[in-house]
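Notes to accompany the following structure.
Yeah, one chain of the complex is gone here, protein chain that is, but the others are all in their spots.
Moving on to chain A:
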Amino acid sequence: MRRTNWLAALLIAPLMLLILGSFLLPVGFALFTAVADREVAATLPRTRAALAAWDGVGLPPEPAFAAMAQELGQALEDRRIGDMAQRLNFERTGMRGLLLRTARAAGRLEAPYAASMVALDARWGEGDTWLLVQRAGGPVTPLYLLRAMDLQRAPGGGVQAVAAEEALYRQLFWRTLGISLAVTALCVLLAYPVAYTIAKLSAPWSAVALMLVLIPFWSSVLVRSTAWFVLLQREGPVNQAMMALGLIDAPVQVVGTRIAVVVALVHVLLPFAVLPMHSVMKRLDGIYLRAAASLGANGVQRFLRVYLPMSMPGVLAGAAMVFLLAVGMYTAPALVGGDRDQMVAWFIAYFMNREVNWGMAAALSAYLLAMTGAAIGLARVLTGGVATIGGRA
């Protein structure tokens, strides 16, 4: 018995390693990146040590000024100042300038450094500047997680909202949620009759219809989204057709609007709604509808009271699938959407590629993960309430 357990463990070991190496570790690393705070500790170790004992009242003692001046000069010389400057500048605009300026002047600064540094830049004489450096000592920070919710640490401790003109991310998440829910609702509404019809078709035709649903998968999301760009542009076929039909007088700007994003996402994600619905519907035994008819239910009653509730697990599975994919969509909104239609994924890519701010990218990812996790949890609860199909004991 124990021997077979061992063998079984051995057999699944490669899979477990794969999951660990390709899923758990990277996701764990990404989530940790959202709270990691390494840059100051790596570049200014002695300053950090000197600030450790400081109580945060007034200004830190002279050794902290001395360490800061020397370490900044050294870091500039070694060309390692960039990451740290960016980290502090992200928390407070202007810090990069202060740090670079001080680093360049480091050679000329003389003891007592407290006096000479304040003379160089008055900001060194503000307790807040030093508090900022002290708090950035790591190893972890709530900075990115707070900022991704438009929050920041208040100077006196606690949490406060960022200035209104800097607030961005809460609206971004609401927008992402809104677009994803709209896409999910449209996909469900469009997919239900399709799945129903396919499930009702007889043998050869149902396979053909299912094939047609799957054909879009033969091309990539990029190609399909680009196609929508071509179709929807000002001189594109959609505008031309509508003008030819006299529906509109002048071309309508669709590309770069929310509508274009929703249309493209619905198109890309529709098969993911059709397939789970179809798989539930084709197993839905006609005997239940016959029973309902024999009990006096007309067509509408049979559909609403028997077919619809019994197909609900498929609907919820399809909706969850579409929602999860929509929430993380990058390509389609990036291609056909405007600046105000971009979703969380676009900002994650932006922080990764442009800003090289992994902390922020990771924090946005963490919230996205939480959002999808909540969606899965909700779907679970909802499907758990619906009885399983084919309950024949």
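Simple rule for what comes next: a residue touches a chain if its C-beta (ideal position, glycine included) is under 8 Å from a C-beta of that chain, and two chains touch if they have at least 3 such contacts; residues count from 1.
Simple rule for what comes next: contacts and distances are computed from a predicted model.
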Protein name (UniProt record) of the chain left out of view, among "ABC transporter ATP-binding protein", "Phosphoenolpyruvate-protein phosphotransferase", "Indolepyruvate ferredoxin oxidoreductase" or "Acetolactate synthase small subunit": "ABC transporter ATP-binding protein"
Residue, one of A:G58, A:P204 or A:G296, that touches the chain absent here: A:G296
Sole contact to the chain not displayed, among A:W54, A:Y288 or A:W358: A:Y288
Chain not shown, touching residues in chain A: 285, 287-288, 290-298, 301-302, 305-306, 309-310, 312, 386-393
